[in-house]
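All protein chains but one are shown in place.
Which chain is which? They are A and B, in the order written, and residues in each are numbered from 1.
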Amino acid sequence: MKKIFAIAEYTIKENIRHKVFYTILLFALVIIISSVLFSMLSGEEETRVILDIGLGAIEIFAFLSAIFAAVGLVLGEMENKSISLILTRPVRRFEYIWGRYSGILSISLFNILLMSSGLLFLLFVKGWSFDFRFLLAVTFIFLKVVIISALAILISLISTSPISSISVTFFLWVLGHVTDHLKYLNHVLLEEGVKITIFLKAIYYLLPNFQYLNIKDYIGYPNPLVGTTIFWQVAYSLAYASVATWLSVLVFSRKEF
Amino acid sequence: MVAIRTENLTKIYIRKHLFSSKKTSALENLNLEIEDRKVFGLLGLNGSGKTTLLKLLVGLLFPTKGSVYIFEQKFPHLSLLSRIGYLPEFPCFLMYLTASELLHFYGKLYGLSTKEREQRVEATLDLVDLKDNRNDRLADFSKGMLERIGMAQVLLHDPELLLLDEPTSGLDPLGIKKMRQTILRLKEEGKTILLSSHFVTEVERVCDQVGILHKGKLKKIIKMRGLESSLEDLFTETVSEAV
Partner (left out) sequence: MRKSISLLILILPLLGLSIFTQYQVERRFEFPLPLIVEIKPSSFIYFWGSLLGLRRVSSDLAWIRLLQYYGTSEGEEEHVHHLHHCERGEYEDLLPMCQEVVRLDPYFHYAYLFGGGCLAFNHERYDEAIELLQQGIKNNPKFWRFRLYIAAIVYTKTKEYDKVVPLLEEAIKYRDCPEVVKIFLANIYKVKGEFEKAIAIWEHILATSRDEQVRSAAESHLKEMGILR
């Protein structure tokens, strides 16, 4: 456990000493603030637009910073071989992966909290009355990051170049938001007489299902989520992320440097 | 006691292409025994398998066949890694850390307590003359300073077995001399050292025993004490014989 902490700690240090980290944060804050400009064009719905653009920016930039940390730093460390000075010490391979992963998550959590407090401040200035669904939306943004970071690590262990890791991760991010379309595709194919239901169903369950975690997109949904659904959603995110992370450990433990 | 023993150690690299795979044999049936408290030199041309052997001994590579015993214990074994110090040929560090942060980080990986760590880090930095640079980032270090921090990370946890991959390559004459002194001092302290090199003269000066590695095979083991002909002649002879 101590070693996982040590690795998480240096991942955090590595992140905050990187210019990219500040660029991402700065850019996010600029977008959140510029949402005010958009809100001026939106007539009576000012706070709605600030809220939406703000939450969107938080998610996109949390996603970007997680990708940067998972692909840029982890893959970078394997490419420049500085990893060999870590693995020749009494560190188990799973400790390395889980340490890296928890470091990335801590950074993401910090990012998300910082950006959300900026957004909250802006909303309060604009006379928004607090809605607890905001917290729910932010929490679920974090859960999405929990899943995508785990996947990004796994992908960068499998693929060889940063570009391919980033594009595959991005591709999964998009697919995860349209998983319901697989059902539609199945329906269309069945009408055409093509029967690959089981195959599609397998893909459906293997893909990360971000759609259901994307609460910020249906914040106005009239039947709000109940506690049990939230429980299962959280459980799903954690289970999925740990599958991905343990798969990373599996791949990593067979890797030579 | 035997510090390192390998049994039929074989490493074949498999490079997978889309439809075919290419196999290159880096080490073949290597049987080697190195006694403790000795300096053993691995001599060989580039690509003879020296680095592969060292990497197998620290678990960065997995043997295709055969096994490794370190201090009579089957490797890989996690606790053995705390008794080994490894210096890669081109050490690459976490450049955004400062010297002392780097060593503290490595110290944590050995599970050293804060107090022990502080003590060890200070002592090691002192040993490699980097005390005044302890709070400088590695990114700002000169090449020579990076070499020294490389040695510092080897000595940090006071290992019994040191594996040094080309420790003198890229050093200036003064650096080479210092490295030689360090190695001899460590030997006096009772450490076992395995170093690889393609500089015959360097090996000659510090080693008790030399193994000549050529094309993945151990061709000859030479005891330096009482050696009559020059090591250089022996080496070139062995290598050209094999060709």
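FYI, a contact is a pair of C-beta atoms (placed from the backbone, for glycine too) under 8 Å apart; a residue touches a chain by one contact, two chains touch by 3 or more.
Worth saying up front: this structure is predicted, and the values here are computed from it rather than measured.
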Message: Under the definition given at the start, what are the shown partners of the omitted chain?
response: A
Query: Which listed residue (A:Phe5, A:Trp128 or A:Trp246) would be found touching the missing chain in the intact complex?
result: A:Trp246
Statement: On subunit A, the omitted chain is touched by residues 38, 41-45, 48-49, 52-53, 55-56, 59-60, 173-174, 177-178, 180-181, 184, 205, 209-212, 214, 216-223, 225-226, 228-229, 232-233, 235-236, 239-240, 242-243, 246-247, 249-250, 253-254
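We adopt the following convention: only the chains that are shown with their structure count from here on.
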Distance from subunit B to subunit A - Cα centre to Cα centre, in angstrom: 41
Task: State the interface residues of subunit B toward subunit A in the complex, per the touch definition above.
output: 55, 58-62, 78-79, 81-82, 84, 86, 88, 90-94, 96-97, 101, 105-106, 108-111, 153, 157
Field: Touching residues (chain side subunit A, partner subunit B) in the complex
entry: 2-3, 5-7, 9-10, 13-14, 17-18, 77, 80-82, 84-92, 254, 256-257
